[in-house]
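Okay, structure first, notes after.
The complex is shown incomplete by one protein chain, all other protein chains being positioned as in the whole.
And then subunit A:
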Amino acid sequence: MDRSFVAQNPSVLVFLAILSLFTLGVTILSEGVGIGVISTSFVKTLGKTLCLGLIAVAMDLVWGFTGILSLGHFAFFGLGGYMIGMWLMYERTRLIVVDSLAQAEIPPTSTEVVDAIATQVFGVVGSSEFPLIWAFSHSLTLQLILVVLVPGLLALIFGWLAFRSRVTGVYLSILTQAMTLALALYLFQNDSGLRGNNGLSGLQNLPGVTASQDVVSIWFLWASALALGLGYMLAAWVVSGKFGSVIRGIRDNEARVRFLGYSVEVYKLAVFTLTACIAAVAGALYYPQAGIINPEEMAPIASIYLAVWVAIGGRGRLYGAVIGAAFVSLLSTWFTGGQVPDIPLGFYTIKWVDWWQVLLGVSFVLVTLFAPQGIGGLFDLWTNRHAPQRHGAALGPDESALREKEATE
């Protein structure tokens, strides 16, 4: 017990080493700063995948460890993206506006500049004024704080209401689905103040940066890798000690933890809010690489995919979640990108663009039924880790009866 954190969790070191090697390898092979084997768009895909790995870590913390099947974490991911997107869009438009107004004979007043920015940004939804929620969009620092603050606050309020009323299991999952759906529907409205279904676009262009996308993509790859590394360490630290014991206890037997004197609701709320913040950071790094964010990103299906990634990767172990997110999302990119050859059956041609989801659904069911440990479980074959298992049939009618093996031993 007096060994250091890393010594107790060797998998953290292995994970960080692999992550560093991966990032370094991609950098060397990239177009921007390396030998040009990997295209810039694929570098962006890999960078985005790292962000998905980070939100998968958050999902594993809240589902795999605490047992709360949240199907709404993409709402926090999207909100994080919106918060950073607001600054990116404001600042880039401001530079353009200032540039064009500089041609005028009379220098523009600051009000004129702001009005011009508003017309540019909101013309698409028929408005020319900044709504209240854009009040801080001129400041990168404030918007960065909001990246964590807004989703964190939403999670805190939602979680407080839900956990306080002891909503658990599938009912809680449905509530979280409702939350993300409601948020998406609200943002779809033109007068929501975030440009309705147009969303925020042009996010890949960093204001004031003249470097090409080839180079910027590498910056974001490194930033995403750093965030994933830090998030992974944070999550590993949180689950390593007694806090980890308590939340795993909540997952396995909530009532028992309560009778030990732990306030289960407070613990759930803490984990829910923390993971919402991690998800938001992941989103804030994801959308500048994607270039565009719209309310469709918060559709309920996105959060369900998240649960599928974590289930396939292996919940209850952090590296499993990252592997699942990376594996399934990259595979999904490959299948839906039309690069997989169709299979002609004579009477019917299987087009993977359409059939990929069926394949994913079937694999999800198969993994849940036959390999509940997921891909991460493969590592157990190597390290010889066994789940505790009671052998033998129960002798009596209830679970407290002697087991066959105990009775005969």
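One rule holds in what follows: contacts are C-beta pairs under 8 Å (C-beta built on N, C-alpha and C of every residue); 3 or more make two chains touch, one makes a residue touch a chain; residues count from 1.
What we mean here is this: contacts and distances are computed from a predicted model.
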| item | value |
| --- | --- |
| Which of "Sulfite reductase (Ferredoxin)", "Carrier domain-containing protein", "FtsX-like permease family protein" or "L-cystine import ATP-binding protein TcyN" matches, in UniProt, the chain that is not displayed | "L-cystine import ATP-binding protein TcyN" |
| Per the touch definition above, residue among A:Val124, A:Ile145 or A:Leu260 touching the missing chain | A:Leu260 |
| Which residue of A:Met59, A:Val97, A:Leu172 or A:Val238 touches the chain not shown here | A:Val238 |
| Selected residue (touches chain absent from view) among A:Val114, A:Ala270 or A:Ala371 | A:Ala270 |
| Those residues of subunit A which, in the complete complex, touch the missing chain | 1, 238, 241-243, 245-246, 248-249, 252-253, 255-256, 258-264, 266-267, 270, 387-390, 396, 398-403, 406 |
